[in-house]
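With one protein chain removed, the remaining protein chains of the complex are shown where they sit.
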Amino acid sequence: MPDTSEKTLKLAIPKGSLEGPTIDLLAKAGYEVYVSSRGLRPTSNDSELDLYLIRAQEVARYIDQGFIDCGITGLDWASEFDGSLVDLAELPFSRASAMPTRWVLVVPEASEIKKPEDLQGKRIATEGVAITERYLKSKGIEAEVEFSWGATEVKVPDLVDAIVDVTETGSSIKANKLRIVDTLLTSFPHFYASQSAAADPWKRQKMERLVLLLKAALEARDKVGLKMNLPADKLPALLERLPAMRRPTVSQLSEEGWVAVETVIHEKVVRDIIPTLKELGAEGIIEYPLNKIVA
Amino acid sequence: MPDTSEKTLKLAIPKGSLEGPTIDLLAKAGYEVYVSSRGLRPTSNDSELDLYLIRAQEVARYIDQGFIDCGITGLDWASEFDGSLVDLAELPFSRASAMPTRWVLVVPEASEIKKPEDLQGKRIATEGVAITERYLKSKGIEAEVEFSWGATEVKVPDLVDAIVDVTETGSSIKANKLRIVDTLLTSFPHFYASQSAAADPWKRQKMERLVLLLKAALEARDKVGLKMNLPADKLPALLERLPAMRRPTVSQLSEEGWVAVETVIHEKVVRDIIPTLKELGAEGIIEYPLNKIVA
Amino acid sequence: MPDTSEKTLKLAIPKGSLEGPTIDLLAKAGYEVYVSSRGLRPTSNDSELDLYLIRAQEVARYIDQGFIDCGITGLDWASEFDGSLVDLAELPFSRASAMPTRWVLVVPEASEIKKPEDLQGKRIATEGVAITERYLKSKGIEAEVEFSWGATEVKVPDLVDAIVDVTETGSSIKANKLRIVDTLLTSFPHFYASQSAAADPWKRQKMERLVLLLKAALEARDKVGLKMNLPADKLPALLERLPAMRRPTVSQLSEEGWVAVETVIHEKVVRDIIPTLKELGAEGIIEYPLNKIVA
Amino acid sequence: MPDTSEKTLKLAIPKGSLEGPTIDLLAKAGYEVYVSSRGLRPTSNDSELDLYLIRAQEVARYIDQGFIDCGITGLDWASEFDGSLVDLAELPFSRASAMPTRWVLVVPEASEIKKPEDLQGKRIATEGVAITERYLKSKGIEAEVEFSWGATEVKVPDLVDAIVDVTETGSSIKANKLRIVDTLLTSFPHFYASQSAAADPWKRQKMERLVLLLKAALEARDKVGLKMNLPADKLPALLERLPAMRRPTVSQLSEEGWVAVETVIHEKVVRDIIPTLKELGAEGIIEYPLNKIVA
Amino acid sequence: MPDTSEKTLKLAIPKGSLEGPTIDLLAKAGYEVYVSSRGLRPTSNDSELDLYLIRAQEVARYIDQGFIDCGITGLDWASEFDGSLVDLAELPFSRASAMPTRWVLVVPEASEIKKPEDLQGKRIATEGVAITERYLKSKGIEAEVEFSWGATEVKVPDLVDAIVDVTETGSSIKANKLRIVDTLLTSFPHFYASQSAAADPWKRQKMERLVLLLKAALEARDKVGLKMNLPADKLPALLERLPAMRRPTVSQLSEEGWVAVETVIHEKVVRDIIPTLKELGAEGIIEYPLNKIVA
Partner (left out) sequence: MPDTSEKTLKLAIPKGSLEGPTIDLLAKAGYEVYVSSRGLRPTSNDSELDLYLIRAQEVARYIDQGFIDCGITGLDWASEFDGSLVDLAELPFSRASAMPTRWVLVVPEASEIKKPEDLQGKRIATEGVAITERYLKSKGIEAEVEFSWGATEVKVPDLVDAIVDVTETGSSIKANKLRIVDTLLTSFPHFYASQSAAADPWKRQKMERLVLLLKAALEARDKVGLKMNLPADKLPALLERLPAMRRPTVSQLSEEGWVAVETVIHEKVVRDIIPTLKELGAEGIIEYPLNKIVA
């Protein structure tokens, strides 16, 4: 058996708007990450991890070149880069909301561009040149695409005819008096590995455990634990009327004729079922927070 | 059965010092509210809610005029306004502490005004003109009340003889070298509805569910879950000596002669009962946080 | 029995870098502390506590002089002061990490000082004069020690030959191109009492309860609750293969042949055992946060 | 001759958005004002001034009631209040730009209200109830005007049909997708005195000196000093071609045939005349800043 | 003569680290620029200017494409772009100091790369791909150059062998324990125009006036006015001993035998000449600030 005591996994965390949410998610999964204010490399409470803070746009490149083993970055930026990575998992979190990042084709509200085809012969500015060119090609449209260093939304209509930009909620688009013509791509972060890291048994197992815990933390994010005491004879009615409460843990109480029912449930569902629970005679209903759920 | 799929409830959130606590409370109740930094209307994770951010002073007026269905605002501001609202619930939370807002009659430490009657013929500045005039009338005192646009506490004694102002802890009053003469009103936020919203079955049910969940979140605020293993024969002694632990959930453990005891209890009580629990032989005592409690 | 209804315990909270972590820990223990922005004395939700915010360096002095009954401060600052306090407990928390504060002897990377003995005849600046002089004496080294009012790390090599300074992670030492020669002391906060407070039965009991709850909160800091359903016949295998799960609470489920297993476990261990749990057939594995653990 | 050594003038500074600019202007006029962060009364480097920080809306009221002698506040808020003040000077400064505050009648971009008359029978929210009612009366329009506690711009169209609000540049109106229907009032700050202060010789002189210096500072704001050496025979051509340089100070230089020309001029004019100055043979042209100008 | 009353000049201001200094310089030149916090286009006090805020990297591109007439950006970014602009002036200002931006080839302190030639076959990350490739070509070195999205300094040595990055003072390079191998380019901002704008008489004149005033403001930046009274017979000695005071303005004073001497001088020189001035009998020496100097 090989000595793995000094093995480390080189993991990239995406610098920028995903940085905070990624570090929060790692913490919920049990990995505390400490970021230095002096630009040194991040450290963590897992000595087997060797952490790098790399711009989301560059994570895929450095994994592909083999400088790091794996990393978290958006599907969008990975697809912007033309390499061959192993996609171990989609991690459905994002910057501010629970919605994926959308790459949208945007024009001024008053623009004559109403549909993608109207772009023929026009000029488009974007940070995602490859994403945009792939989209245009798939539609058979010819247009000039130029790389934009940022603040893309103020370029229309003075400097370009349209832009392809990122949005989560669409609110800044509305505030800038712009209009969405089409969605090119929706994207959540993924966990990517290099071919060679995926082929190394120790690294593979380490990455799979990381992915399992990250998913367990994501799974727990919008769910809660729900616990109550119920007359034992109401249990069938409960399960019939509330399919959301599938597979509860039921245990005997000391008090004759009562059971304790406990389950994991989406927090939004709690809003709807509490009246029914009370109707069925449930007592002492409490809701408590969760850290992780392994399905 | 009417189609309710497009129904919405217009709910006002009080802008100002109660705004943050109200949004936090809604979140604990399961309603995530997103406030735009650009002054647009708030949105939430419940598509049936149509949210408005309205100054606490104006919530009652716009409900009464029928522009919104319901809202959360202080009893003080609702009583300042002279309309006919339906009061669905008191929600005992506040800005910084768990104490209600107090409207107090305040004078400089050195003032000759020692009791309310000394106000006869004096001038009072306040943001709560109606509250103050109602108070004076009930006491049979005649004094001049003028509307103050804020920073009321610096007006005595140069500009007016006394002020009626809001306080939670009294600490800023002490720091300004002022003295409280009387308390006019104590006030928690309430959930108010318009007459017509309260008469609409769908809106009524929606509001009652909201109120139920808000109260469940408030109920959980200062309480915790407490769990321990106990020799089964100590259970009567536990219940006798610790009345605070009324109605615990007791379940059988695999280990012969032991039961698991679980209850919900005020966090402050935990400080006092742990020594007794240990004395009775309890083991593995853990305390965990709660999100909601439905009594 | 004496009337204790008006008794209070005078407790010092260390002002400075430990202030926030100490107040957070008290909150987790059930004692909410409110710090005034106007420099007034802190208040709390326990009317039997009389709180003082005192510089960590001075807590021991004022306890020893009898002006306050007890307080929390670092072992380092208490040992800097030469009095006779009662040490009721070590509380292993710190500013930013879970590591103790280290007092280290530091020189520039390029210094010729390689070992403590090289200090003979040199000049050392430090905030901890007594700590440093005790250390030098124990080593039989003679060197000049001068009190430094702060920013000690920029004094080498221009103004002094070496410094004795505080570090948690060592990162600012590296960033300043300094080198650690030796560690003089590692220090966690302790709970200290005066001789007379420790001899007063009411104060003694009050302090012991405080210490019990502070320790219970610290104990819960890195631990979590773990709960799962398991085929009853896999229970022995579980306990054999996962010694970390010693003494779980096991209760019968309604479903034949299944038990609910619940335990408290170090969060870092969760990372390692989940694959084994799944292998043994565990279902519905959830992890939840804890507030306090009384062993 | 009366002893004036202990006389003081009670002067109100407007609290709120005009506070900073007013204090800056006083500083330029030679009066340093120190505002306490603890809510105490401001102090200054003129012991004859007794300063009050009072909401812009209330300055006129407290002057009229005789509690303070004089103050600076907007013409708008003074006209909102129905008293009889002495208007000593208009002081043309404002919050962010050099433009006066405008009170504008605003509706949503898509509103059917196109001209003031369309307001007949509608509801208007505003902080300036008197300004709005006076305007409506002058136009013979009947509409409901309600006092708004702030954030007025988000009330249309949900809660009211139109608003009357304050703007300097109109940019926030555009950003909120609103449209200006009419301008009710443009307003600069004025220096107001009470009838009795204006009749007191000492106070009158003190106020007139203050006004003189405030105006001198305002006059210097956009002007600069311009100085150059010029062949003496080009002086007539200079004065003819550059009327903006009226009344320069001309002095003899030691060098035969050259004069030094110095003048005060609007900074914006400098942009236009420098080419002409060079053409006329001016040398060593320098521009320098001014503090005050007394015409 | 064509009507120029509606003519405007489209001018780009560089967004990013040069933005503040550029706007400050324009203000000193007499052009107040107002930047909207809502991302709208900047406005100014010159209605003939049409302002754009464009990333420094993109200014040259949009001038060359003819979308804007002219703009201010670094020589470095203009040379990164391969177009044909008209260079109207170098404007020697920068971000934080008065030193030009330097593009430097940087490696870790411990790297084996000691001279540019050691880069043969290595990998270099940089935001300035064209600058770097041109440099390598001129040296006959073949190396791989990859575009870096930022935080370039943390990439060596883990991800690349060397970086080409921007520095003003070199202090962050030292702090990151890096070493400068060579300087590729030093760069101040320039004022660039498009070919067509430079050929338009009105635009040409407008731009030349702008450049004249910008240079006058830069000229005044480190200079001051110096004024003194001097015995007339000491004037020759003054001019002989202090060549820095060349061409002073000398005027007769009323007092017999005295002249007033006034000059413009570099502020740093003032430090050195004051003792000499006093020795020569100068009195009432004052130094005053300048806004603009037209040589």
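Observations
For clarity, chains are labelled A, B, C, D and E in written order, and residue numbers in each chain start from 1.
Methods note: a contact is a pair of C-beta atoms (placed from the backbone, for glycine too) under 8 Å apart; a residue touches a chain by one contact, two chains touch by 3 or more.
Just so it is clear, the structure is predicted and the values come from calculations on it, not from any experiment.
For the chain that does not appear, the touching partners among the shown chains are C, D, E. Among B:V154, B:A175 or B:V269, only B:A175 touches the chain left out of the display.
Per the touch definition above, the residue from C:E58, C:E168 or C:D222 contacting the chain not shown is C:E58. Across the entire complex, the residue among D:K114, D:R209 or D:H266 in touch with the chain not shown is D:R209. Although one chain is not drawn, its touching partners on chain E can still be listed: residues 97, 169, 171, 174-175, 224, 229, 251-255, 260, 267-268, 270-271, 274-275, 277-278, 283-289.
Considering the complete assembly, chain C touches the hidden chain via residues 15, 38-41, 52-55, 57-58, 61-62, 67-68, 146, 148-151, 153-154, 158-159, 175-176.
Remark: the residues of chain D touching the chain excluded from display are 29-31, 34, 36, 38, 40, 45-46, 209, 212-213, 216, 220, 225, 235, 247, 249-252, 259, 264, 288-294.
As a working rule, only the chains that are shown with their structure count from here on.
The most distant chain from chain E is B, comparing centres defined as mean Cα coordinates. For chain C, the chain with the farthest CA centroid is D.
Computed centre separation for the pair chain C/chain D is 58 angstrom, with centres defined by C-alpha atoms. Separation between the centroids of chain A and chain C, computed from CA atoms only, is 36 Å. The set of chain E residues touching two or more other chains comprises 38, 175. The full set of touching chain pairs reads A-B, A-C, A-E, B-C, B-D, D-E.
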